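Note that this complex is displayed minus one protein chain, with the remaining chains in position.
Up next is subunit A:
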Amino acid sequence: MRIELQDVEYRYQVNTPFERLAIHDVNLVIEPGTYTALIGHTGSGKSTILQHLNGLLQPTKGKIQVGDRTIEAGKKEKQLRPIRKKVGIVFQFAEHQLFEETVEKDICFGPINFGVPEADAKLLARDALKQVGLGEEILGKSPFDLSGGQMRRVAIAGVLAMEPEVLVLDEPTAGLDPRGRKEIMDMFYQLHQERGISTVLVTHSMEDAARYADEIVIMHKGTVYQKGSPNEVFSQPEQLVELGLDVPDTVRFQLRLQKEMGVRFDKPCLNIEELAMEIKRVMKWGERS
């Protein structure tokens, strides 16, 4: 499903002394089957954009096309359920949304809300639980008896069980240990690859953005500052540093090599293997000359 944002603006608390412009002039297309990473500082409007993708927030200006549905500023939208079924959001600290007595019931909650019969929902729950790497033995447990990491996984399973076409992830691994972090990010990537789910990832981690995304969108002060493939975006690392954003460790390493040893690289390296090859190539060339 394609999502397109056209000149979207959103103001919080219009007509109060707290009125605040969160995003403005946002133009963005999320093509079906792509993996997009949204990066930017806290307060740059990432989370606000994300909540527009399934109609949780409606723009104060501009319009959003979600599949065949258009959400326009100023119109009162009803019946957003079909959109919300297709666009699943995993919020930051998703475990806060758990509430049912058992893990199974909690995972089934979404599907049942969207009209899936209970028996089918239970099957979906099992499948989703397997996806997030948990065993079926916890289905009958209370979600509040689980560890923090397990709770997060159950909450994610609750969104996966809705079988969304677009998966929106708001820092899904915040506060997890490095291993759990990698496992969950890999799992999302696998879903994206195998089932062709379009994925939108909001993250602070440049490593994750570089590793998984096809397109990186950089937000700055409420609007899109730059967008492009990881190669394009990280080929001008100085610009990112100027914005106060991080660059992947490998790119930072390249920058230092360039500065301290005077070597030149043709392209940014986004993972360690690539960097090693590139250094090998560049250094040899250096010897010959």
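Here, contacts are C-beta pairs under 8 Å (C-beta built on N, C-alpha and C of every residue); 3 or more make two chains touch, one makes a residue touch a chain; residues count from 1.
Throughout what follows, contacts and distances are computed from a predicted model.
Q: Which one, "Decaprenylphospho-beta-D-ribofuranose 2-oxidase", "Ion-translocating oxidoreductase complex subunit B", "Energy-coupling factor transporter transmembrane protein EcfT" or "Autoinducer 2 import system permease protein LsrC", is the UniProt name for the chain you do not see?
A: Options "Decaprenylphospho-beta-D-ribofuranose 2-oxidase", "Ion-translocating oxidoreductase complex subunit B", "Energy-coupling factor transporter transmembrane protein EcfT" or "Autoinducer 2 import system permease protein LsrC" narrow down to "Energy-coupling factor transporter transmembrane protein EcfT" for the missing chain.
Q: So one chain is hidden, and I want to know which residue out of A:G40, A:G62, A:G110 or A:P172 touches that hidden chain in the complete assembly.
A: A:G110
Q: Of the residues listed, A:N54, A:T173 or A:Q254, which one is in contact with the missing chain?
A: Within the whole complex, the residue contacting the unshown chain is A:N54.
Q: Among the options A:T34, A:T60 or A:Q97, which residue touches the chain absent from this view?
A: Hidden-chain contact among the options goes to A:Q97.
Q: In the whole complex, what residues of subunit A lie against the chain that is missing from view?
A: These residues of subunit A touch the chain that is not shown: 12-13, 15-18, 51, 54, 56, 78, 81, 84-85, 88-89, 91, 94, 96-99, 109-110, 113-114, 144, 158-159, 162.
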